[in-house]
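One structure, as structure tokens, below. Some questions next.
Yeah, one chain of the complex is gone here, protein chain that is, but the others are all in their spots.
After this line comes subunit A, so read on.
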Amino acid sequence: MIEIDRVTKVFGSAADAFRALDTVSVTIRQNEFFTLLGPSGCGKTTLLRVIAGFVDPTEGSVTLEGQDLLRLAPYERPVNTVFQSYALFPHMTVAQNIGFGLEMQGKPGEEVRRTVGEMLDLVRMSELADRRTSEISGGQQQRVALARALAPRPRVLLLDEPLSALDFKLRKDMQLELKRLQSETGITFVFVTHDQEEALTMSDRIAVMNAGAIRQIGSPRDIYDHPAERFVADFIGDTNFLEAELLTVEGERAEVRLASGREIAARAAEGGAGQGPVTVAVRPEHADLAPEGEGLLPGRLGDVVYFGTDTHFHVDLDAGGRFVVRRQNQPDQAEARGRGDRVSVRFGPGVGQVLRD
């Protein structure tokens, strides 16, 4: 278990001081696939480097199983990193790269050789053991970097956007491969990405970061279905934002009045506001079109965009703003509605998410 407690990192000083991490607190559980997700520059790498020991936090504490990590030098921490650029040693072979950590730990030669063999099998690189790292493809380099970091059996593996340099197909394969490795080794993975889809498919839990702070932590489903605030809802997936008025709130249950005057039950995020104007988020695929007069929000149909798997209906609401409804396509079902038709948007009680801000 890694406990990161109120960690702050300020780069530079005085006038050009920059707060890369701002009182970040998070607990990462044993054997978890934990993802740090956020836009570029939000501090993901910095947080990872704090755990690895390459960045000293300005304030806060980091412990692993109760042990204070900040007192340990990087080479004393039972933590290994898969670097974004892989950082493979160009003067060593694939096998020598993988064995380096074990060798530095002072493991006997026999054990090093055996573990390197196992690791080569694990990442399916046995045939290329004696190649230089410059003589293998990007995907293979990625696997070597992974094997090199896994070989010393760290308690925690840190992965900094390890898949971002790979092309689409390879990335999909490696996502599954990483999941497999994580469950086979039982090592805690802390995975950094700016790709929301990657985060949603791979993680046990996700921490969404923005501007040096963690905005929400939860399971992929939690984060997707119940974004706590506008940034999270906007960053992950597509979302419709509706202006509404919060009437009552009781734990997670809230009652809101939409701009059309209709009242409906919605979910409230923890620590949300009391009564008054709020924003309600609704995922496009959680809403549907209804004949005029039946739904919640009347409007006029704008663009209808066909995407193969689904169709997007852009509805210009009478109350102002645009609402997108996404509907999965069925075979040979022509769309009868067209631009300019009067329609109404509807969604069920509890679907709308009242945002914190």
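In this section, a residue touches a chain if its C-beta (ideal position, glycine included) is under 8 Å from a C-beta of that chain, and two chains touch if they have at least 3 such contacts; residues count from 1.
We take it that contacts and distances are computed from a predicted model.
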(message) Suppose you had to identify the omitted chain by its UniProt name; would it be "Quinol oxidase subunit 3", "Transketolase subunit A", "ABC transporter permease" or "Cytochrome aa3 subunit 2"?
(response) "ABC transporter permease"
(request) Could you tell which one of A:Ala14, A:Ala73 or A:Ala334 touches the chain left off the display? (result) A:Ala73
(request) Looking beyond the chains shown, say which of A:Gln30, A:Gln105 or A:Gln275 touches the absent one. (result) A:Gln105
(request) Determine which one of A:Ile2, A:Ala52, A:Leu163 or A:Leu242 touches the chain that has been left out. (result) A:Ala52
(message) Can you tell me which of A:Gly66, A:Pro90 or A:Gly261 touches the chain that was removed from the display?
(response) A:Pro90
(request) Extract the touching residues of subunit A with respect to the undisplayed chain. (result) 52-54, 73-76, 79-81, 83, 85, 87-93, 96, 100-101, 104-105, 148-149, 152
